[in-house]
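Accompanying notes for the structure given below.
Every protein chain except one is present and positioned as in the full complex.
Residue numbering begins at 1 within each chain, and the chains themselves are lettered A and B in the order written.
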Amino acid sequence: MSLLHLAIISPLILAIFIPFVHKTFPKIHTGWFLLPLPVLLFAYFLSFLSTTINGQTTMETLAWIPTLGINFTVRLDGLGLLFAMLITGIGALVVLYSIYYLSKEKEKLNQFYVYLLLFMGAMLGVVLSDNLIVLYAFWELTSFSSFLLIGYWNHRERSRYGAQKSMLITVFGGLSMLGGIILLYLMTGTFSISEAIVLADVIVNHELFTAALLCFLLGAFTKSAQFPFHIWLPDAMEAPTPVSAYLHSATMVKAGIYLVARLTPIFALSGLWIWLVAGIGILTLFWGSFNAVKHTDLKGILAYSTISQLGLIMSLLGLGAASLHYSTIDAGFYTVAVSAAVFHLLNHATFKGSLFMMVGIVDHETGTRDIRNLGGLMTIMPITFTIAIIGAFSMAGLPPFNGFLSKEMFFTGMLRAQEIGFFNMGTLGILFPIIAWVASVFTFIYSMIIVFKTFTGKFQPEKLKVKPHEAPLGLLISPVILVSLVVIIGLFPNLVAPLINTVMASILPGMEFDVHIYHWHGFNTELFMTIGVILAGILLYKFMPKWTGVYTRMPERFSFNSAYDNGLAAIQKGANRFTNAYMTNSIRTYLIYIFAFFIFTLGTTLIVKNAFTLDTSNVASIHAFEVVLVVIIAVGSISILFAKSRMTTIILLGAVGYSVSLFYAIFRAPDLALTQLVIETVSVALFLLVFYHLPKVSRHEETRQFKMGNAIISVGVGVVVTMIALSAHSGKAFDSISQYYIENTYKKAAGENMVNVILVDFRGFDTLFEIAVLAIAALGIFSLIKLRLTRGKEQ
Amino acid sequence: MMKTNNVILETATKVIVFIILLFSVYMFFAGHYEPGGGFIGGLMASGAIVLLLIAYDIKTVTTILPFDFKKVTAVGLLFAAGTAAGGLLFDKPMLTHWFTYVNPPLLGKMSLHTAVLFDIGVFLVVVGVTMTIIQTIGESE
């Protein structure tokens, strides 16, 4: 295990200790014990920065299930490093923020931080694993920890609803991704991503290629909340705000982006990939930004804004993938889309993270997030207002912040879509810049709503639960750091250019890049588009009441949310009805299912497969007293059916049991004979003891029909068992393995009684578990009788 | 359980119980070579105790044998699992047994075997379980 492996699982290890630490030091906020870890990890990953930028890839392997080609291989390249630094860097800021956000008296901090660490480790695992199966395992773990974090305030109905929704949708995507992984394995014979990339040209014409592609994209789209799977993200906002800032804007929802970026070299040779990724991305961009405007909850606006920004990055990745179809020289024309995607990914994490934290502060200090109740906070919370302005203006794409730069690059990428000379891009490609422009106008509008509806306008203290004031320093540190990054990257974008270069090398392998980000491109189309966005945005913002009626035109009934709710209800109802149809709560019915299945499968197999054989050559001799015993057992077992009293039943059962033990003696099984004899004695005593408390054996007025049904089934079982017994004796498929025991009983175990040696030595495990079962049965009996008595006394 | 008053049974039981118990111990140790072993030995021992129960009543038996049979079961499980895990200490797979031969005076050649420890566990569990069941049912109402 290398240090890199340790870095990935270190959050999981720390998670084990959190509950103990929480209990031991209740006076200290648990977050403080957590904080050093992401800081250290961030520093650790930062140390890889220079070597990775020089094109070096670090790879470490830990054998897990080598026979199946599943190894815990860690591969640290540019893409992985960028994500790892985002996860640990934002993670550290979020933990710091949460220390001031979550009260140590009121909240179950031990649970919260365990979930958070679980997520951090899982997310690191996703972005650093080279093996797809390992990636999948970590992927599901992120869904799982996200579920726990959304449902953290589990006394709220909305929290539980949101948690379930996100779980169902992302796990559905995760499962289809697993299908994709298996299909990819069938095509390439490897679970390793880096090995599969080498085979990309070979598999593109494989018949399973399209299926694998769709499966992977389903996984990526559900995780990254792409249209129409975006519906889970707004409901995920029920999570505490630090979680929303971390999982649902900066890291987890970008796992889908990561997957698409990582798999681009494998799948991008297909036109379907480019169309789907770019098309769904641009659709999500529009739909998210359009819907964000109608919301009044600040977190709701941010959720839809996140959806739309994720769509933006997704569409850029899709268009940029087209460059893989061109020779190196022409490709540079299209790679700008990918560099925009990477750049915007980084920028989005900074400005959206800070905006979420800003909303958290507003919520924390005023008690509401509804913009209808907020307003005029500018003078009361000046620092928060500054954070909001920088974050929102960057999101709207205004200079001089980093969002402006990536938005310009985004327009460039979209404009060049028309130049792509295949897959109908030439004709339909014109749609990309148009939709992008419209979506950007809406982005501008909701960015303005976030700032101006909250901080300007009329201050309404009567609508607030608490008296607002500026947030404490601790809450402000993290967002201030993030907005400083927004400004710094905005002013000196080329600080991050080498990193973007390296990340692009992972997405588009084998190409040369020289990313250089300019503030001023001259008066080109992109600049005019931005100016147009600002003008149109301001106009629409001013006259908002005039046109927001369009939102009410869309009936709630036809939304994706109601489709999800109705679908879920229908599935539950159907499952209930189906289960109730055969689960009748009658033991007899269940037994009939079992016996009928037994007769049907074994009987038909015996006949269809011609398995029934009868061989009378190799049989043991029959003595007269053996016949007597057979008759006793047969008559005894049949007469139990007609026994009227309990005593007769016990005596008959005992007679059968003792005769069976005699059979054991005849058949050279002295151990069995002895055991059966003693067991039978103890059992009879037991039956007598219990029957003392029980009613008479009654038939409960069984009808003729009832009896006939029973008779048919039991005769069927008897016949099938007889046939099996005969065939088992007659046909020997292979030699008995008993010779081994006969030979080695003395040699290896120094015993002479083979049965006993098998029990205590050769197959001791069976015996160990057997006595464990016995002990459990005894405990069950004890608790059934004794524990009830004590409870009765209490009442 | 019903209080019986049967002098012949009570007197005979006093003798027979010891014979059965002794026989059960013999059966237990014979197990590695002749028919017998932990299961049979344990069942026979519990058979003897059941006989006591039938002859006397449950209170008398609890005073004669003041064990908590649940604990007997637990000790037995511990014995068996401990012997099973013992092999791990010597870097062997679980349940690897070990034996040697010794020549004590008077008794002649005999083998010492860790499997016996395992079988003691089985013996104790069987006695413990059987008696727990019978006692629990007998004591209720």
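Everything that follows uses one rule, which is that a contact is a pair of C-beta atoms (placed from the backbone, for glycine too) under 8 Å apart; a residue touches a chain by one contact, two chains touch by 3 or more.
The rule we apply is simple: contacts and distances are computed from a predicted model.
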Chain left out of the displayed complex - its UniProt protein name, from "Multisubunit sodium/proton antiporter, MrpC subunit", "NH(3)-dependent NAD(+) synthetase", "Raffinose/stachyose/melibiose transport system permease protein" or "1-acyl-sn-glycerol-3-phosphate acyltransferase": "Multisubunit sodium/proton antiporter, MrpC subunit"
Contact residue for the chain not shown (choose from A:Ile9, A:Ile592 or A:Ala611): A:Ile592
Sole residue of A:Thr24, A:Thr51 or A:Ser738 that reaches the chain not shown, by the stated touch rule: A:Ser738
Those residues of subunit A which, in the complete complex, touch the missing chain: 576, 579-580, 584-588, 591-592, 595, 616, 619-622, 626-627, 630, 633-634, 637-638, 640-641, 646, 649, 653, 656-657, 660, 663-664, 666-672, 675-676, 679, 682-683, 686-687, 690-691, 693-695, 697-700, 702, 709-711, 713-715, 717-719, 721-722, 724-726, 728-729, 736-738, 741-742, 745-746, 751-755, 758-759, 763, 766-767, 770, 773-774, 777-778, 780-781, 784-785, 788
Touching residues on subunit B - with respect to the absent chain: 33-35, 39, 43, 126, 129, 133, 136-137
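In the analysis below, only the chains that are shown with their structure count from here on.
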CA centroid of subunit A to CA centroid of subunit B, Å: 51
Partner subunit B, residues of subunit A touching it in the complex: 670-671, 674-675, 678-679, 681-682, 685-686, 689-690, 693, 749-753, 755-757, 759-761, 764-765, 767-768, 771-772, 774-775, 777-779, 781-782, 785-786, 789
Contacting residues of subunit B [partner subunit A, same complex]: 1, 27, 31-40, 43-44, 46-47, 50, 54, 70, 73-74, 76-77, 80-81, 84, 94-95, 97, 99, 101, 111, 113, 115, 118-119, 121-122, 125-126, 128-130, 132-134, 136-141
